[in-house]
Every structure is written in C-alpha cells, then in structure tokens.
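Sharing a structure here in structure tokens format.
One protein chain omitted, others in place.
Presenting chain A:
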C-alpha cells in the first residue's frame, strides 16, 4: 500500500492526528480486562497484514513528521544521541539491519544498492539519496547509528552484552516515556530499571534479562508497554519535564477525550551480528481517548484496566492525579458487557455500546 504521510506537529499546536486506518491498527496493549507486569515476550516474525507487527520496522503515516520532530529535539539537545566508542560496530550493524529491512519491506519507499562495501541508500519520503562506504564513518554525515536513526521512527537503545549483563552504551532517545539516555548511559540492565516499582519484587527483571541475553541472530522478539500522555507529545523526557509536566494539569472533563492519549511502546529486540550487541527499538504510538472509544471493545476494557490498576503503577506511570477524571470519562464507554480475549479491535464480532 502507499502511505499518505501526515504534515503534523507533536508540540505547540499539536496538529497530530490518527487516520481511521491508524486507529484500527493501533497497538492496544491490553489482552484482557486487567493489567500486571509480565515478561510478555513473543517472537517478532511478522503479524496480520497491515498490522504494526507485519514488518520488522513499521513505517506509518506519522513517519515524516516524527523525523522532523526528532531533528528539532536533537538541535536543542545533542545529548539525546550518544554512542560510546566501542559501540560503533553495533551502529553499523543497526544501519544495515534497518536499511535491509526497510528496502525489502517497503520497496516503493526505500532502496538499498550494494556493491561490496559501496552502498547507495535512497529514502524517498525524506528525500535522501546518499552513497557511502559501509564501515567507513568518514563517508557519512553522522555516525552510523545517528545517521540511520534520524530516519527511523522510535527510540533505539543499543546494548552491549558482557559479564552476563546488558549495558546501555549507545542510543537515540527523543520519544521517551520520561527517562533519560544521558542519565542512563553506561548503566547495566538492573541499574537503569531500578526506579520501576513492584517488578523487582516479582523477579521480572532477572527473568527478562535471562531472556534477552539469549536472543539470537535471526530470532528477534517483541513486547508492548504503555503509559499515559496528555497532548500528543513525543518528547516526554525528564530534561523537558518543566515544559510538559505542567500540561497534565490542563486536563478537564471537556477536553479529556481529545487531550488524553494512551501511549504504547512496541519494544523489539534484535541480536546484532558483527558486534554481538542487542538493539532495543522502542516505537511510540499515540492515540487519543476519543479515538480509542470508537472501538467498543477497547472502550470497555480501558475503563476496567485503569479502574483496577494498582496505585503504585498509576503513580509510576504519572497519571494518579488524573485517574478520577479518566474514570468519569471512560465509565460512559463501559456498559458491562464481556470482552473478547486478545488485543485486536474485533469490530465485526464485538457488540456496539449499549445506549
């Protein structure tokens, strides 16, 4: 299919919109009417046609505008992109993975021509046509990781693997749910997860690390994570908390449907071949409450999940103060009917909302 790219903003006037197509393929993260942490990993090998799972790196209508927003964040704060010297090889691995995947999965948008180490990369949506020498940094305008992640939606953590642990030694992080690469750089898996409540006690991170250390070449994995964001902000970083944190107080019963967004991360994990590093792309999808409510199953379920979520999690995810207002809004979309299993909208089979 040909994608119509939106001309939209994730700041100031917030002209970000989801088309009907984008709403129906939104990765609703709740497979049942309640939520608790789990190592909810599955293999990342495609999915239903048109879904965000179909391709290795999903490209959607927000691509061009998201890349413009990333460039603005980097212009203000270059430390959002960092790579320790020993991670350059992993950067080339990532560049190759993204270029090969996108040119194979979206041949009408991206082209990769290779003659030995002489490569030509064509990115039609962004108007890029560059020739360079693979593994020769001097032939690119940025380091390999920065070059390719300025052209790929979502954040990218590139993790070195050593001493039976993973280390946050490189990354491009501009669309994050309130964490900072500059703060976490060089930390290991347990150190950067230290602030997360409840999950440590449940042994989640020990099991998750074991799983991640054993992700092998040719067998990528994925999971969903979620939080809440007021206004369609991509950059909810600690560095800019003074700009976006205050916006949480602007929510009212009148504007909550359009202002409150469910923020879902598609997290994927790929073993990188030459460096043996692990790349952890974190792709952010935003959807307003009012758009979510057009899917009756999601309306019913979101109300039940938010209502029953443990207080620690609502606090950690930053919406404890707004939870009562959310529940007032969401309860009118929950008629008490049962919901089907799984995350899919099931528009044909699920009943409409009872009046």
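A few points about this structure:
The working rule: contacts are C-beta pairs under 8 Å (C-beta built on N, C-alpha and C of every residue); 3 or more make two chains touch, one makes a residue touch a chain; residues count from 1.
Everything that follows uses one rule, which is that contacts and distances are computed from a predicted model.
For the chain of the complex excluded from view, the name given in UniProt is "Phthalate 4,5-dioxygenase oxygenase reductase subunit" [choices: "Tol-Pal system protein TolB", "Nitrile hydratase accessory protein", "Acyl-CoA dehydrogenase family protein" or "Phthalate 4,5-dioxygenase oxygenase reductase subunit"]. Considering A:68, A:86, A:193 or A:307, the position touching the chain not shown turns out to be A:86 (whole complex). Which of A:275, A:288 or A:322 touches the hidden chain is settled by the complete complex: it is A:275. Across A:6, A:161, A:175 or A:322, the residue that sits in touch with the chain not pictured is A:161.
The residue from A:219, A:327 or A:347 that touches the chain not shown here is A:219.
Panel shows chain A; residues 84, 86-87, 89, 135, 160-163, 210, 214, 216-219, 273-276 of it touch the chain omitted from the view.
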